[in-house]
Every structure is written in C-alpha cells, then in structure tokens.
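Quick one: the structure is below, questions incoming.
Yeah, one chain of the complex is gone here, protein chain that is, but the others are all in their spots.
Read from first to last, the chains carry the letters A and B; within each, the first residue is number 1.
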Amino acid sequence: MTSNPVRVQPVNESIGVAAAMKAVFMRDIKVAFRQRQDLLNPLLFFVMVVTLFPLGVSPEVSFLRESGAGILWVAALLSVLLSLDHLFRHDFDDGTLEQLVLQPQPLFLLVLAKTLAHWMLTGLPLVILTPVLGVMVHQPGNSIGILCLTLLIGTPVLSLIGSIGAALTLGLRSAGVLLSLLIIPLYIPVLIFGTGTVAAASEGAPVGAYLALMGAFLVLALTLAPFASASALKISMSNS
Amino acid sequence: MWQFFHKLGSPKWFYGIATRLMPWLLVAGVLLLLAGIVWGLAFAPKDYLQGNSYRIIFIHVPTAFLAQSVYIMMAVAAVVTLVWRMKLADVFVKAVAPVGLVLTFLALFTGAVWGKPTWGTWWIWDARLTSMLILLFLYGGVIALDRAINDEKSAARAVAVLVLVGVVNIPIIKYSVEWWNTLHQPATFKLTEKPSMPAEMWVPLLLAVLGLYLIFGWLACLRMQTEILVREQRTRWVKDLVMAGRF
Partner (left out) sequence: MAFDSFSAFIAMEGHGPYVWTCYGVFFVLMVGLMAWSRRRRSATMAACRRNYERQERGQQRAARPAATFTRVEVSQD
C-alpha cells in the first residue's frame, strides 16, 4: 500500500486524531454548559434517591452507617443511568452524529472523547457531591475518602459501559427503559467491588488490592467499550 | 471447505437438513432425558447429607448447564454474524434466545425449590443462584432489544454486539458475585457436591444433560425453520415448499 504513489488525501485528515478528539470533547462540554438544567438534573436525582432511604427504610444512625456506602453507590449508578439517554440523543436528533460517523478519524476514539466528556459532566460532579451526602448518611471520615475514591474509579466505568447501551438503543421508541434493562446487569460487578471496597475499608482491611481490581475494570472498559459502542453506533445509524 | 461453509449459510440447505435431522433429535433426546430422570428419581441411591431432595439435581444441573452453554453458543453465532454476516447465525441467535430464557428460569426455579429443604428458605443469595439471575437479565435484555428494533438486519447486528458484550462480562460477573458471596456469608454447603458423587448418581445426570442437549437441538432447528420461513417467504423455494403442503 505504501508504494502506491497516488493517494487521495481527504481534506479532514489534516486534523490529527488528538485534535479531533479534543474538539469533540470541548464541544460537548460547551453544549452542556449552554443547557445547564441538563447538568443539574442527574445531581438532583442523586440527592433525592439518597434522601429516600432514610425516609423509606430507617433514619437510625446504625442502619445508615452500615448501608450508607451501598445507598450512595446505587444512587450514583442510577443517576448515571438516567443521564445516559442524553449521551448521543441530541447529536442524533440534529444530525451531528451522522457527521461524526463520517469523519476520517477512527470513530471509537471520537466516541471515547464523547464518553469522557459525559463523565466529566455527570460522574465527576457526583464524586464531588459525595462527601456531603456521605456525612448525611453518617459515614465515618475514612469511609468517605474510600467511597469517593471508588466512585472516582467506578463512575468512568459506568459511563463507558453505558455508552454501549446508549448507542444500541439510539432512536428506538422506549429507549430509556430498554437502556436500563440492557445495562444494569453489566453494572453489577462494578457495584459489587465499589461497595465491597468501602466495606473492607470500614473493617480496617487493606484496600489496595480492591482498588487495583477496580482500576483493572477501568482499563478493560477503556480499551473495549469504545469499540463496542462505535460499532453499535454504526448499526443504529444505518437503521434510521 | 469453503463450499461447505457457503452451503452452511444457505437457509434452503439448512431447512432440508433440519427437517431430516429433527425426528432423530427428538426421539433420542426424549429417550435419554426420560432414562436419566427415571433412573435418577427411582433407582439412584439417596444422598446421605440431603436425603431425597437432591433428586432435583437431575433437572437442575441440566437446565443450568444448558442455559449457560446456550449463551456461549449465541456468542459464537454473534461473532459469525458480525464477521461473516452469515444469515443463519443471526437466525440462530433470534430463535434460541427465548429457549435460553426458559432454561435459565427453570434452573432458578428448581434451585429455589431445592433450597427450601436444604437451607430452609426459598431464596438465598447464593453465588450460583445470583449469577443465574443475572444471566436471566442478560437473556431478557437480548430479547427486548431484538423486539425493539424493527429493521431485521440492524436488529441482528445490534443483538450480536449486545450478546458479545454480555459474554465478555459473564466471567467478570461470575467472579465478582462469588467474591461478594464470600464477603457476606460464610460458605454454606453447596447445592452440588461434585467430587464425591458415585457413578449411580452422575451417570443418570450425564444422560439427562445429553438428552436435554438433543431436545435443545430439536427446538433450535424448529424455531430456526420458523424464522427462515418468515424471512424467506418471498423466495421460490419457500413458496414451493409451502404449497406442496409438506408440513
């Protein structure tokens, strides 16, 4: 192939892959800040779900101390799930996504940039909010630190796996419910290790190994999920 | 070799072969399954720990085993769908997913009923039962996605991606659920005690597993035929077949 002298140079290839990823990333952040309500909604949802547990189950300190980490993890998981519908939806509706698919840069890298932007806009705020809610459900300081750390490693995994589901259900009628059906089973390992790490920490056990395992999940999701969601996107785009 | 591969992808060829194969699959499957079950129920010795309730094993293990291997088979077919775009592969995935769902449900149900005399409760968050429950969710997701997409080709490819994502996750789910289980409860004694099983117990079990496999083969052929009829109804050979009335 390299010996072939005549090679058509697409115009867009003058933009490098890194530059294209950065452009996609910055664009998503900018668009999100123009519609601030969409940014706030998952956070509000997160706080509300956490509030439901003391009201619905028991406000006793012993119960909250024991299950607070689990409650926060489940609430974070649900609010990431809720926000996933937006990941591709707007771009799909206004045709931007079609342009993205047609770019000469590999689609999975652009999808990765989009997913990272999604995490910056939903996962990261959740992590920042966690200490406050952690105090409200009576978590000891040490647990709150570990909880934030697990969420910091875990929420990007949630966004990455979720992007596959969002791509698969793009343009379908009952996309929201379907998305949850497809994605929740895949979230279970992250949830187990996220809460397990906090539980181990509260018993005073060393958590290095658990955190390393969660890191392994993150690396695995980073390498595999963009490919799956890119191919799912292509399928969904050819569908419409 | 390639010709064979090509032939294998042809719905017409498959339809004919399946019609010829199915009676054998059904008869052999039912005979083996019944032999295994009757042997297991009436002749196998009683388990010294669990008494007679262990006799549920002769359907619990076959259904659980098959439920898992059906998902693996679907994953193989999904690879074939995505890489070679072979028609029959996605027919297989679509035809077989509901069967997998029923088998998973049966494994869960028999496990729960078995749990009552063994553990004293209907449901226990035991590692195996929990990962079976998650497998049930995975099957449910596959079927729901397939139903939701109208276009046949996109449905096939989207489902293939989902099945593959699921199959990458299955070992992770299994491992994490097992770890979670040891974290939350000390190891109770397990439902199936593999090593110390005498031949009078595992031979009927093997028969039942084989029988259920063959019955699954029959079901798969039958349901694939149905799907082929729907998809190929505009072709000549389906018209000839249907009008000839060879049902």
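Everything below uses one rule, namely that contacts are C-beta pairs under 8 Å (C-beta built on N, C-alpha and C of every residue); 3 or more make two chains touch, one makes a residue touch a chain.
The model shown is predicted, which means the values in this text are computed figures rather than measured ones.
Visitor: Check the whole complex and report which displayed chains the hidden chain contacts.
Guide: The chain that is not shown touches these displayed chains: B.
Visitor: Of B:110, B:131, B:154 or B:181, which one is in contact with the hidden chain?
Guide: B:110
Visitor: What subunit B residues would touch the chain not displayed?
Guide: 10-13, 37, 41-46, 51-53, 55-56, 59-60, 63, 98-99, 102, 105-106, 109-110, 113-114, 116-117, 215, 218-219, 222-223, 225-226, 229-230, 232-239, 242-243, 247
Everything that follows uses one rule, which is that only the chains that are shown with their structure count from here on.
Visitor: Can you name the residues of subunit A that touch subunit B in the complex?
Guide: 164, 168-169, 172-174, 178, 181-182, 184-186, 188-189, 192-193, 196, 199, 217, 224, 228, 231-232, 235-236, 238-239
Visitor: Quick one: which bits of subunit B touch subunit A in the complex? Just the residue numbers, please.
Guide: 82, 134, 137-138, 140-141, 144-145, 148-149, 151, 153-154, 157-158, 161-162, 164-166, 168-169, 172-173, 175-177, 179-180, 183
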